[in-house]
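Note that one protein chain is taken out, while the other chains of the complex remain in position.
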Amino acid sequence: MFSPAGYAAAIAALMLSFAPSVASAETCDDLVLGAALSATGIYAANGTNTKNGYEFAANKINKAGGVHVGGKCYHFRIKYYDDESTPARAAQLVERLIDQDGVKFILGPYSSPLTKAILPVTEKYQTPVVQTEAASRSLFSQGYKYEFGIIATSEKYLTPVIDMAAERAKQAGKDPSALKVAMIYQDDPFSLDVRQGVVDTMKKHNMKAIIDDRMPKDLNDLTAFLTKVKALHADVLLVSGHEKGAATAARQMGELKVEVPVVGLTHCESAKIAKDFPKSAEGVICPTQWAETMKTSDPMFGSAADYNKEIKAAYPEYNVVPYQTAEASAGVYLWKDAFERAQSLDKEKVRDALSKTDLQTFYGPIKFAADGSNPSKEMLLRQIQDGKYIVVWPRDAAARELVFPRDAHY
Amino acid sequence: MQHIIGNISILWAAPILNVGLLLDGLMIGAIFALAAYGLALVWGVMNVKNLAQGDFIMMGGYVAWYLDQSGLHPLWGVPIAFLLLWGVGWVLYKAIVRKVITRDLFTSLLATFGIAIVIQQGLNLAFGPNTQSAQANLPSWSLAGGLITVTGTRLFGLVLAVLLSAAVVLFMKNTRMGQAIRATAQDPRAARVLGINTERVYTFTFCLNAAICGAAGALVAMVWNIQPFMGTTYSIRLFVIVTAAGFGNLPAVIAAGFGMGVFEQFGGFVFGAEFQQAIIVLLLLAVLTVRQIQQLSLRQALQ
Partner (left out) sequence: MKRNPHSMALAGLLVAGIAAPLLLPDYSNELALLWLMILFALTWDILGGQMGYNSLGNIFFFGVGMYISAIVQIGLFYDVGMYTSGARTTHITFTTFQYFSGLGLGLLAAGLGSALIAVAVGWALFGLRGPYFAIGTLGLAIAAAELVASWEWVGAASGISMPVFPGYPEAQKLFFYALLFAVSFALLLFLTWLYSTRFGLALNAIRDDEEKAEAMGLHTRRIKRTALVLAAFFLGIAGAIFGNMIGFIEPRDIAFPTTTFNIYMVLMVLLGGKGTLWGPVIGATVFHIIKEATWTYFLGWQYVTLGLLIVIIVVYFQQGIVGWILEKYPNWFAAKPVPDERDPYAKAAMQLAARPEGSP
């Protein structure tokens, strides 16, 4: 039978095994950020990429000592709900976070339509929100005082493709205005803003669109559009439908063997077109908010290349790190910076600190204009060459020249 | 407006595209016709307007998808969905539908709508809101320089739908149960007097409809795609077909089914894919209006 001493020893051992490990010795309070993110639905892929970015940054910051406000330390804890890629649900869930769960600081959802839906809620409750995944210009002209968006706005996405195509046409001695542009957009504020940027640039070159379509609601079938593209022998093909639209476009371009000299798609990386549809992806031009070759850095994450290495180690499924993940991490870093400058957890003081941000990050510079946007952020263009994403624009950041015309070996 | 004209001119400039749309429409329309027949059956025999019809189809589709995910060829989904949905129909009939047949018509409509919502949300919880499809991996053929693609899956779907419809029709004509169903549809009281167990007939009819929907759904998953909330669109499509054709008129129902498929393909191409749902619902309103006018000329109302 066991002796009393034996019992005591056993219990002591049991208790010791439950004691926290030595590594996390510091006990910091929780600082809760709320986020409605898409775990399911048409934005699920980037919802997950965004969450990975948030989690990676929060963990890194917590391990490095957390956030120091008023002499105390805090660890970020992010509370998530699944918005199912539905704007109305995102709004309900953010209201729930603020009203029922008592969260005072919000991280934005993925995509402009969902962000558009939650902003009236955060504005109503005067709760600051850092949104890192919504680029539509209309989000910044509504007069919202509690919104801070760090990414480059959508009109910058596909306009360089038009400029490049015009340039190539001139070099070949052809008139740019004769180029036949075919485009299809998702019916959402981001894609339509992308479209507006394209339309304005096309007007500059006197180009006309031979096809200007909208995608079906679930972004699932583009055969009618692609059939028209083939029938009319388009010179430039543009598609903007978030990652689902890009995946469908790449898949069906391969199925229908669409050959167009210049193809521009948004959200290529998160749609994984280079991996899943290597033949159709070849030669496709993809705008990106961030690339690991950028010459930007900060004390927390290091350089863009450092971040790239660490995030790939944390998430080995990433062949190419989607920029959505990078910008999400930058957003959490921004929160830390804001809290530490405000030295307070009061919503108004933090909001004011956010508005005065002037921060260099591995993702790029963050300095907000009065409307909450980050005007100094620019886009890069990459082209898929031999299955790899190569920066081709702007010229001073380009690793290689554009391959023109596109040569897909179907 | 411009892009509608643009699309029409494309059809004019490349007439071969019309053939492609027609073929696609017929192949999909066959599946519509099959499911519409089931709806007409339940409508005619039990006077139940089943608003959950489209959701039965979605359930059948998810059966095929699930089989595909588990490694089994989704074509097995057709008979398996048929049997599974037969069972589902049986449970729903005994638990709910049986109790509302005798009440007023709105109650049965509302009850089936309630069933539809439960199924939709249940599928959403179980499988998520993403659009899915089952890969049958049959060959496709490219015609006319790549402007027409005939997929083996769609062709196969057409063949199966036709076979299944033929089987059901033969069943109706030549078996005792089939005759009992027809008799009950004509006059339930007389049928009861003549010794037919109308309760069994009703059960069988509802189960048969659910099973047909299941099989059709399995085909839809392979030929097109499925999503938990797509059921409503299908229900409305089928209502349009049955209302336009009249539920007693089988050849008309089948013809209307094909017509619906073709109309949708052309409509989607000309007006744009984002209008697909709107077109279907507007068609419903148009059909109801036309029927109303017809009835008015007979000094009746559409009941």
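Of note:
The chains carry the letters A and B, assigned in the order they are written, with residues numbered from 1 in each.
We take it that contacts are C-beta pairs under 8 Å (C-beta built on N, C-alpha and C of every residue); 3 or more make two chains touch, one makes a residue touch a chain.
Every value quoted in this text rests on a predicted model; they were computed, and no experiment measured them.
Only one of the listed residues, A:I78, A:A91 or A:L334, touches the absent chain: A:A91.
Between the chain not shown and the residues B:I96, B:L138, B:L155 or B:A252, the one that touches is B:I96. For the options A:F190, A:Y307 or A:F339, the residue in contact with the chain missing from this view is A:F190. Mapped onto subunit A, the interface with the missing chain covers residues 86-89, 91, 99-100, 112-113, 116-117, 119-121, 123-126, 136-138, 141-144, 154-155, 187-193, 195-197, 214, 217, 371.
Touch with the hidden chain on the side of subunit B covers residues 49, 96, 99-100, 103-107, 109-111, 113-115, 117-118, 120-122, 124-125, 232, 236, 239, 274-275, 277-278, 281-282, 284-285, 288-289, 292-293, 295-296, 301-303.
The definition used in the following text is that only the chains that are shown with their structure count from here on.
For this pair, subunit A with subunit B, the centres built from the Cα atoms lie 40 Å apart. Contact residues on subunit A toward subunit B in their complex (touch as defined above): 40-42, 44, 84-86, 187, 210-218, 220-225, 227-228, 230-232, 255-257.
Across the complex, subunit A is touched by residues 3, 6-7, 10, 13-14, 17, 20, 124, 128-131, 146-147, 149, 225, 227, 268-269, 272-274, 276-277 of subunit B.
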